[in-house]
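Removed from the display is one protein chain of the complex; every other protein chain stays in position.
Moving on, here comes subunit A:
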Amino acid sequence: DDKMFTEPLSHPDFFSVKELFTLKDLFDARVHLGHKKGCRHRFMEPYIFGCRLDQDIIDLEQTMQHLQLALNFTAHVAFRGGIILFVSRRRQFCHLVESTARACGEYAHTRYWQGGLLTNAHVQFGPGVRLPDLLIFLSTLNNVFEPHVAIRDAAKMNIPTVGVVDTNCNPCLISYPIPGNDDSPAALELYCRLFRMTINRAKDKRRLSEAAEELQ
């Protein structure tokens, strides 16, 4: 049993996450497009490749590395049966995110975030709640263009976070930031597809290894 959990950690890419996407896929999905120069956040400057006609272009090489790390991490969390919560406060993609979460068998929260959801969970839900083990942000900002409260709350409750950060977002408190576009529907559909595939892959591997253990 212990071996089942420690063995994946020795491989750098146990779930072969690199095969799921190529640089051309990211380019076609318009992931490299950022906001205008005036909206740029200071901490996003290392991830920006350059600026053309006042519009920031995100460095896709770095995005590839960050995306691979993030997907690898989500796969490991899903393999160990952790609760994953998809968070996004964009109204256009709320339905897409919820359907992705339902397809994976995980959870989503694309609505108004009540203050004490993570920090005051035992009072809001009941005495025996289990908090999410990973938060995935498909858009770090909320409807007023401020950092989502869940980033700060997850950091307070020691919950790791994965988030798609655009050029106007603050990547500080996010454990696995993914610099990339969070406004185009094509980019978001790509992210949803990638997360869904990684989580399903990890869960299938878990079921296979459990079946193999039972046979022994």
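For the reader, a short list of remarks on this structure follows.
We adopt the following convention: a contact is a pair of C-beta atoms (placed from the backbone, for glycine too) under 8 Å apart; a residue touches a chain by one contact, two chains touch by 3 or more; residues count from 1.
In this section, contacts and distances are computed from a predicted model.
Hidden chain, UniProt protein name from the list "Chronophin", "Mediator of RNA polymerase II transcription subunit 11", "Integrator complex subunit 9" or "Small ribosomal subunit protein uS9m": "Small ribosomal subunit protein uS9m". Checked against the full complex, the one of A:Ser16, A:Gln114 or A:Asn143 touching the unshown chain is A:Gln114. Contact with the omitted chain, checked across A:Leu85, A:Ile136 or A:Ile151, is made by A:Leu85. Residues of subunit A that touch the chain left out of view are 81, 83, 85, 95, 98-99, 101-102, 105-109, 111, 114, 117, 123-130, 132.
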